[in-house]
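Note sheet for the following structure.
All protein chains but one are shown in place.
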Amino acid sequence: MSSAATDASQAASSGGQDVSAYVIHHVGNSDSWHPLPGVGVPLGGDFHLFGIDLGLSLHALMLLIAGGIVFLLFGILYKKQSDRAPSGITNMLEALVLFVRDEICVNYIGEKDGKRLAPFFLNFFFMVLVLNLMGLIPLFSTATANISVTMGLALITLTMMIIGGIVKNGLVGFFQLFLPPGVPKAVYIILFPIELMGLFIKPFALTIRLFANMLGGHIVIFSLLGLIISFGWFGVPSLALALFVFFLELLVAFIQAFIFTMLSAMFVGDMMHPSH
Amino acid sequence: MFSAPGLAAIGAGLVVIGAGVGIGRIAGSAMDGISRQPEASNKIQTAMIIGAALIEGVAFFCAVLCLLALNK
Partner (left out) sequence: MADNITNNQHMTEEVQHSDPAHTDPGSALVIPDPGMVIWTWLVFFLVLFILRRFAWKPILKSLEEREESIKNSIGDAEEANRSLERAMQDQRTLIDEGRKKAAGAINDAGNTATAAADELRENARKESEKMIAEARSEIIREQENALAELKSDVGDLSVMVVSKLLDADLDNDRNRGLAKEYMTALSG
């Protein structure tokens, strides 16, 4: 937050246009990393593979750092204590792991498959949580406020839905999932495309939900801080409001990670064990 | 008056009205439920958060549409 404020006062001129550019710059993807005011780290270059730009951008760096943090949490900081009651970080992590496994995986996918797919959803939950929380730390930027990132995650859910449906029900059974029973055959012509659209709308809603929640929160925070650009020193009281929204964002980060994981589990469970 | 950014802003405001009414009703029902049966307050709270997040998802979807309209 301090770097944002000093950046704002550095932008000097007062004008709405500057505020919007300032907000978008801080929220969107870019090609260099500014951990401290005045220190810019240009990242990776033009690395094109089949015409797709795969250079290391800011959000890609955030993704890597988040992966590193998750790996640190579970690979190194988690000390296995198998003979006594756990304490410290192990305790907190175990509580979260148990919560995700019992309330989310087993609840929606069933006992056996839920336990088998638990690593997937654990990964979802912790990656999204760490990415969301990292966005609130001044050093880093929110990768989940990038629609490409959330779309990537939702596409993984879509793939799991389709693969899970085909593996559990067979290819024919997979298409029968879209033809609910107890409906006269003539209605199938209308119903089948609608159900098929429903298959694709669910991950789309997932991506929009996560993306817009994160983006909206950060836009609000940076807009409030941008009032300092517009009003100079008189805009400083907006810091209090920004702080309040910051705490709200903290809550939303946890809730959105939980909702993303839970809805993914619900969709995959629906495909694997249809309960029509 | 009918410029794209203005209309987009009005649209976003209308979306927020819908979301606000929906989430307000959820929270109100949750309060009723908790006051009637304090033992079930944990479950009611969880269900309330999930319902609020789903409604917000729809609202944000339209907010994103407004954002797109803002720039076209």
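Should a chain be cited, it is by its letter among A and B, assigned in written order, with residues numbered from 1 in that chain.
Operating definition for what follows: a contact is a pair of C-beta atoms (placed from the backbone, for glycine too) under 8 Å apart; a residue touches a chain by one contact, two chains touch by 3 or more.
Note that the structure is a prediction, hence the values are computed from the model and not measured.
> Tell me which of A:64, A:92, A:167 or A:243 is the one touching the absent chain.
Spelled out, the listed residue whose C-beta touches the missing chain is A:64.
> Check the options A:152, A:198 or A:232 and report the residue that touches the missing chain.
A:152
> In the full complex, which residues of subunit A touch the absent chain?
Listed in rising order, the touching residues are 11, 17-18, 20-21, 24-25, 27-32, 45-46, 52-55, 57, 59-60, 63-64, 66-67, 70-71, 74-75, 78, 80, 82, 94, 97-98, 101, 115, 118-120, 122-123, 127, 145-149, 151-153, 155-156, 215.
> Need a quick check: the contact residues on subunit B for the chain that isn't drawn.
So the residues of subunit B touching the unseen chain are 64, 67-68, 70-72.
The rule we apply is simple: only the chains that are shown with their structure count from here on.
> How many angstrom lie between the CA centroids of subunit A and subunit B, rounded to a whole number?
Those two chain centres are 19 Å apart.
> How about subunit A: which of its residues touch subunit B in the complex?
205, 208-209, 211-213, 216, 255-256, 259, 262
> Going by the contact rule set out above, which residues of subunit B touch subunit A in the complex?
49-50, 53-54, 56-58, 60-61, 63-64
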